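Shown here: the complex without one of its protein chains, the others still in place.
Showing chain A:
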Amino acid sequence: MKSPTVAIVGSGPSGCYLAQALRKEWPHAEITLFDRMPVPYGLVRYGVAPDHPGTKNVVRQFERLFERDNIGFAGNVEIGRDIPLDVLREAYDIVVLATGLHGDRPLDIPGADQARVYGAGRLTRLLNDHPDEQGFRPRLGETTVIVGNGNVAIDVLRLLAKSVEEFDNSEITDEVLGRLLATPLRHIHIVGRSPARQAKFDTLMLRELAGLRRARFDIRDLPEPGGEEDKAVAAKLEALRALKRVGQGELDISFHFGWQPESLNTEEDGYRFRFKATDGSKTSLRLTADSVITAIGFTQQPDSHFCKHGLSRTGADPDASQLAPGLYCTGWFKRGPTGTIPENRADAKAVAALILAQAAAMGLGKPGFAALPAAITGKLVDYAGWKRIDAAEVAAAPAGRIRQKIRDTAEMLRIVNDIHQGEPQS
């Protein structure tokens, strides 16, 4: 069989795992990972919390794709804006969409569109110095309410609760910390719809909270101890109870379980946030807050260039990995906003197996990268370009930081193209 040409749109973990799986079976195929950013790795760089370098370590694997396995990186090219998807499909035998889902799912209650209601995904991007959030200056005030009980909610809670000294060995920047800590928070509420025993966050994430120096925890709506048969649930409840015992700090953190948002109204002294009980008891919870952070999942961003529904044949299986002949999808773009990095690795491997099985019956022979318009290939950032940005970020890292991310795309491109000045300037 002739070696196919493969374009993967999105160089986050799903795209990288897919490239990895295809390369194992197709040593000679031309495989290129496209990204709208000049930098690779998507969610690993911009979604994983900046104080979780261990999780970001997966990048060590992905670097091999480019450094050893002859997979191309084509950054700074947005499919759907710079090149229509159809043009890409004309050029490549196989196109795989792995663009993820990065829009914050909004609260579906009256008043949810107010100015100081912020999405957790957007906040996480800010905390990771994403260029799209350069102008984002959230005003959290003294009291904020985080809605949601997943790991994203806990990430945001932890990042907001840490003092500057607790960010050692992270890649957070002083600029971002300055924006967040401009007015120090005094009280963070976190409210989940499920009762505590069904809360989605991992026990490990709760245990990490116990080390927060500024925090003083108040855990409400906990069931009586004892009688829990499920070991994992018992461990989670115990981790919550343990939080009650720690903390002498000046920042109050209150957990509330079993409350569903009902309405958000503006009063003179801030928002009145009203919740109703999910246990059918007709009781309600009222919180006063300066701001609200929604961490209730992700959805298609309204300005996305393509959505899954628009691409698949009518009547096609909504869970299918194949959208049209030669067009596939993987990761959150395919599956919706659920599952961790390992689960999406498994999905990428399954999609790769499907592509490998179907390729034998495809008419292969499209030229690949060589057929892309020169205007595009001239502006793209390749892997060597990214390594220049990477080196500049690592060189600029102050004490206690792994890197200092560049948050301006123009600055990134300047470093990429600044080939006459020797080492990149920090």
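Going forward, a residue touches a chain if its C-beta (ideal position, glycine included) is under 8 Å from a C-beta of that chain, and two chains touch if they have at least 3 such contacts; residues count from 1.
Following the convention adopted for this analysis, contacts and distances are computed from a predicted model.
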item	value
Undisplayed chain, where the name is taken from the UniProt record, one of "Ferrous iron transport protein A", "Flavodoxin-like domain-containing protein", "Chemotaxis protein CheW" or "Cbb3-type cytochrome c oxidase subunit I"	"Flavodoxin-like domain-containing protein"
Among A:164, A:182 or A:204, the residue in touch with the chain that has been omitted	A:204
Residue of A:87, A:222 or A:235 in touch with the missing chain, whole complex considered	A:235
Chain not shown: contacting residue from A:64, A:139, A:286 or A:309	A:64
Hidden-chain contact residue, picked from the options A:277, A:327 or A:341	A:341
Where the missing chain touches chain A, by residue	17, 20, 53-55, 57-58, 60-61, 64, 169, 202-204, 207-208, 235, 341-342, 345, 402
